[in-house]
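Sharing a structure below in structure tokens format, with a few things to ask.
Heads up, one of the protein chains got dropped from this complex, but the rest are sitting where they should.
A, B and C are the chain letters, set down in written order, and residue numbers restart from 1 in every chain.
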């Protein structure tokens, strides 16, 4: 075997070792999470369950969520329609199952887009500071000083009811919040000793932001994201309630809830199931976020 | 301090200006305007419509309109409703007190509920009481408040055959009626806020309880009561107040839905109606007022910091 | 056949003679929304005109009363005591009654004169808006004497009296026209009630007009109009006795209400307008009559109106709430059958054996029921292979951009509450119609539409209008009438002599009294 081969063998081994090490660390962290954050873990399982349901919705939903059973309007839960039907004879269970998709799509897209934008803005603002920071922060202040739902309402109402418009308006709301957190983290990291150490060996700003900034702010961002998720889902529901959220006939939990509010007395099951699903999912995200925060907070251990 | 407040106010005006421009531009960038909305089905000619637009000043460029609006707004003239022609400032003056009262009541309620629960939760850390309160408070964050409002209203009207008296009356006019009208929406708004207050109070008190000076106080021989209420709580207030400042945005947003549900003539419901009706001057001004309220609350919060924390006071 | 329905479930609405009307009391109306302004010539909103009916009068109006159907359009005197029509049908002379303006500055209770009428009419003609077209056939208006006004028409014009009874024709005091007070926020009229205070989006308070021209009326001391946007809140308020009437309810809501308040009376009437499914005639495949017919046949109107509105009728090109101006019910149903099989065949003939993909525009600005109708129709269309994706459009965009500019494939929406067959037909279907937002252009139809305006004999004109409708349902099929539903309005049991009418205006409250 040549030297080069030997070396690359060695390298592979080393890489594997390092990967194993981080895999092992990850495994250990998971174990510790499960062990120390039981509520958080259960919440995580629930969230995963909802994600799976959303992914395989067409398979598990007993009916087409928009098909109308004209023989059964507002049917109470029965053996055919386990959760009853709504005012157009659509199967509530099927709508609930499909509705999870919309809630999750709105939640995920909003949070992911906001994280990306917020992180970019926040990192630039936090790292460079000065006039750039000043201008960015004032713009963020301006957006943030409009109460969230009012801003969402404003944008969603103007753009018209559509999922993408809901996402756009929620993103506009969330971006400044992420940006602010990231900026704070970036400023903290910028002042940290390891960044100073990195600068002292001559690392560029780009390298510092990428190699030191990003990995070290992931924890607060993830926590923030899990909490934002809950808020986003609720906001979507509120917009749907005002008639500017998800457009029918696509089922979203918020829309179902808002449609059902007229039947609060006559068909309470219509209100019950999406309401429970929504609240429990949001609860799960919140509890998971909390657990994550506790888990990542060294002081709490 | 005075200089600080002035500086914050100037900043605030700057922020409000950016906000105004933002709203102004978006609103005019989307389709639909008052004139077409009013006249679309009337068979009015294009010239007639243009004339009307010109009358309302809608024919100028967005920038021109913005300049016009800002110049007038600075002089205290917020324009007139494009529909009713009423003075916007008057409309806002009529409606603002409702929203302010609602916000203040919710904040007070939320504090009254949130802080004691938060303290108990912290003191009983990791006991079943703590876990129970934690789930309870997180649930508060997980229930949409429009939902809570509807349920409350339905349940009350069915179970007690009672709902708050309709027809808004101000507190000065008739305090009893006013409070009856306000209490339910205030509760709905307060639940969410109190949930965050509980969480913040809990973690802040816990953090303070771990700090060294608490050990000093204990070493003096102080009772737990003093340790917790005189020292731990007082030191936690800064974070709780900050939180309230930040959450006021959510609170004010919630007023939109709850004012509609409970038929309260506040700014929240106004803004919703006006956006749909493309009544630019009202939307513009209402958003501005909301923004100003938010900034003002945060200014008050910052001033309160000084009151709570002397380290900030002297800066 | 009756195109209208005016039933009372429950008992005792009419004064059975056992008790004399009692004066006094407050009548509270809850409404989901408020007029954006009070000026009735600048606003077509129902809320503005409902309130205008309390304050203003027209020269002529529609009859209401115990023996009048909700949908009967009998023109009766109002501010004009009587009128005369010249033999050639071109000159109308109106004799004003002795009536006084409300005692509010700057009008201060003076008598109504011909000048007021002329000023009002000029205002109507000059303001941009739908109302101008109502007077488009008028050549001149002159005051013969202070109490007599003469309208001269360009040509004989059948709808003229109906147009004069239209809700846009509220007579304003000259001072208002001249801008001495703000018509947008104040109202000084001759009607049964005096506007005391209007708080935008909160409430409007009206007090009895002591000098109303009908002796002894109104009975009510006060009418309060409150804005309560949330339906649930309105029901709760009604349930707890805080409201006398709250607008129409869905069948489910009504059932629940009757459970807790069994003695409530329910007023049922045909809605003043209808849902229409309209198609963009410039777009493939909607330019094909077969396709339009197939679409019309695919919709199960009866089940829809039952499921969504709790009951109603198949509608026609002229809304059935216009009484016998509309085609008789049987004919409407016969001409617009529900037959998906036949529809599929038609589609096949038109060259779409597998249907096609399209979009169906709807706005949520009218409330959720219409959105449900759209979903229903989409499902019906799906049955015959047409895959219509629902596009919910925000109201302002819908109403000021998409619909008027014919920027859609298919759409479903309500039409404005027209009070005249001419409006229903000519504004929508004429090539140059102000509301022809469908790209309709049919020269033969245009001719018929123009002709019906000239037929002065009412029965003759009715027959002609029916023929036009038959022609439309067979040869045009756009906009496709869907249904007109029954509104079901709960009322407190102590309300007496309430005879609403399909036309706008709460003027009928002059007869209402409270038996409590």
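Methods note: contacts are C-beta pairs under 8 Å (C-beta built on N, C-alpha and C of every residue); 3 or more make two chains touch, one makes a residue touch a chain.
Heads up, the rule we're going with is that contacts and distances are computed from a predicted model.
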item	value
Undisplayed chain, where the name is taken from the UniProt record, one of "Inner-membrane translocator", "succinate dehydrogenase", "Na+/H+ antiporter subunit E" or "ABC transporter ATP-binding protein"	"ABC transporter ATP-binding protein"
Omitted chain's touching partners, listed by label	A, B
Residues of chain A in contact with the chain not shown	7, 11, 14, 17-18, 21, 25, 35-36, 192-194, 196-204, 207, 211-212, 215-216, 301
In chain B, positions touching the absent partner	3, 7, 10-11, 125, 210-213, 215-223, 226, 231, 234-235, 308-311, 314
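Criterion: only the chains that are shown with their structure count from here on.
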item	value
Interface with more contacting C-beta pairs, comparing A-C to B-C	B-C
Geometric centre: closest chain by C-alpha means	B
Averaged-CA centre spacing for the pair chain B and chain A, given as whole angstrom	24
Euclidean distance of C-alpha centroids - chain A vs chain C, Å	48
Approximate Å spacing (C-alpha centroids) for the pair chain B, chain C	40
Chain B, residues touching no fewer than two other chains	30, 150, 154, 158, 260, 276
Chain A: positions in contact with at least two other chains	157-159, 261, 264-265
Chain A residues touching chain C - in the complex, by the definition given at the top	66-68, 70, 73-74, 87-89, 157-162, 243-244, 247-249, 259, 261-267
Chain B residues within the chain A interface of the complex	11, 14-16, 18-19, 22-23, 26-27, 30, 131, 134-135, 138-139, 141-147, 150-151, 154, 158, 199, 207, 210, 248-257, 260, 268, 271-272, 275-276, 283, 287, 290-291, 294-295
Contacting residues of chain A [partner chain B, same complex]	39, 138-139, 141-155, 157-159, 230, 234, 237-238, 241-242, 254, 257, 261, 264-265, 275, 278-280, 282-283, 286-287, 290, 299
